[in-house]
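Heads up, one of the protein chains got dropped from this complex, but the rest are sitting where they should.
Here the chain labels run A and B in written order, and each chain numbers its own residues starting at 1.
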Amino acid sequence: MRFILIALFSILGNIVLAQVPFNQVNQQPLLMSSSMAGAKNSKRICLSFNNFSGNNNHLNIGLSFDKMSKSLASGIGFYSLFSKNQFNKMSSEVLSNFKTDKTYFTNQNSIVAGVCIAPKYSIKSKTNPNKNWLTFSPSIFVEGNVFTNNLIANNKLIDYNRVVYSTQNPTGIQQKDSTISNYTSNTIAEKTIKYGLGFLLNTDKLLLVYKGSFENSFINEDIILSNYNVTSQRFNFNNYNQHHSLHAIQQTVHFGYSLKKSEESPLSVTPLLGIGYKRYINLDNSIPNDTLIYGQSLISKNESEINYTHASLNIKYAKILLGCSYTDCYNTSLSAISIGYQGKKMKTVCNIAKTNNSIIGFELATNFYWN
Amino acid sequence: MRFTIEHIEELIFDYHEGNLSEAEKAKVLNLIHQYPEYAAEFTLWAQTYAHVDNVLPDYGLTENLIHQPVLAVTNWYNTTWAKLGVLSSALLIAVVSFYIFGNNENTKPTANTIVINPVVEKGETSAIVTSKSNKIESKKLVNKSTENKIKTIDNQIVNTISAPLSTPNIEQEKQIETHHEKVVLVPQVEEVSKVDSNSVSETKNADPKAENDSPKKNKKKKSFNFKPSTNFIPVNTDF
Partner (left out) sequence: MHERYNLAVQEYNNRVCRFVDKLLKDSIIAKDITQETYLKLWENKDKVDFEKVRAWLFTTAYRLSIDHAKRQQKYSSSEYFPEFSIEQENQDLKKVVNDSLALLSDLQRSIVLLKDYEGYSYQEIGEILSLNESQVKVYLFRARQKMKEYIGDLRLVL
């Protein structure tokens, strides 16, 4: 069984596959940090959508709502994210003793939902006590995520190790019944609950946000190996099941500054930098001795890593927005150029992005504001 | 059963299978003894049991076959519900705390008022003396446990107010009154905006005598308010 799984894992690569995030990170502010709730001092709805098609398909839809609650003097917000990734690859590879000519199809779905609350505090200017100098906003949030990864592989795994040697056939002959599996179905269901803190420091021009979360994931993996007989009936069902639980701490920081010649100038330049760091707790204990495919992916996982970096430069002239950005998230990197419009009640930005696998994609993000 | 040589194979089979009693086994052995050529046959039959391996191999399937009824969670506090409960309680406590500790009566601002001199509330005595001798004096007996509330006063107005009045005919001073008196000069004086607790600024009272008479000097005002506020800097629209 073990060599079957290793072979599948080697063929299919890292089962924890990359997600394509939104490139315009600040257009989904609650995903940046929960402290951004109410930060515009108005009601806000944010809609984001991106799609990458090609050999693999990626689709992300984000929706968030936040407002400033006067009674609580805090921002409150709700956000959700829906992701769908599909991987369908044709290849024929020779891996040590295995020969495969197969098709496989991986379907990933993920739903995220979270709520947050962010009280606002101000530090007054010393020269003018009527004026605020700095706003500080701590926040807390709770987020839930349900992720499923379903792999279906129609493959023919033959064990070339099963060769019989005899005096008549000293070089060995392939045993008739050396087909291990024709069909594999692997389902990974992961439920994650995250809770954590956010911090926001901002002035008129400065923006510094932090998001730190503690993640608890519960993973259930099912594998079914079957053979097809000559009449295409499936038999010889083998079912394997394994559970994992993972704990990790994820921290993300974004820093931005709005550069403007003067208050009246229509031109402003806004760089934004972001970095994310993830650390697993007791990762080794989450890997049982006889692992299935998900467990194999954990073996090669680093206990701590920088899993997110972002750099963007947005230029605004009057109401027109232009920008470029680079994002690296979960082993997928995106480079994008963007164009948009910003009015008093609406801001919309459109991206054309390219992944490190040379897939071109499209992203649209729109924010609506009202009081 | 017949213990004859014609049935020797069946007898040897039954012997090794354990189907015979001790007496019957003895009969079979006697028969073999009588016909030694069947001794080899007897041995061969015995050897057909030699394949048995008394060591039970471990095929490594036990772990995969075992069914766990639920995901093993041994500690109640590791459950999702327990953690959700703790977090919800923390949120509730935090929200309630904001209201309880943020709504301190002592730090309640008074709206739209201007005072000429520091006013002390709640049991403290204040003395505002309006004097015909063109002096405005104030005596303040301060309860140390109470904060002074000093409003910002426009310099010009203070100067105007605190300038000695020229009333040459004033002979007597009025008695000191004990009250909480606030003097409002509506038409001439700008409104002072609401001030949050602990948000005090330096006094601009230019009357040196009043200042000297106050037992406490004005402290440096704190610039950070622990109560959340709707008065904050929104994030720049460029973000």
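One rule holds in what follows: contacts are C-beta pairs under 8 Å (C-beta built on N, C-alpha and C of every residue); 3 or more make two chains touch, one makes a residue touch a chain.
What you are looking at is a predicted structure, and each value in this text was computed from that prediction instead of being measured.
Across B:L44, B:A82 or B:V96, the residue that sits in touch with the chain not pictured is B:L44.
The omitted chain makes contact with chain B at the following residues, 9-10, 13, 17, 41, 44-45, 47-53, 56-59, 61-62, 64-69.
Basically, only the chains that are shown with their structure count from here on.
Chain B has its Cα centroid 28 Å from the Cα centroid of chain A. Residues of chain A that touch chain B in their complex: 1, 26, 29, 36, 39-42, 68, 70, 72-74, 117, 119-126, 129-130, 132-135, 137, 140, 142, 193, 195, 200, 202-205, 207, 216, 218, 220, 240-241, 243, 245, 256, 258, 268, 270, 272, 290, 314, 316, 342, 347.
Against chain A, in their complex, chain B makes its touches with residues 60, 63-64, 68, 71-72, 80, 83-84, 87, 90-91, 94-95, 98, 152, 193, 199, 201, 221, 223-239.
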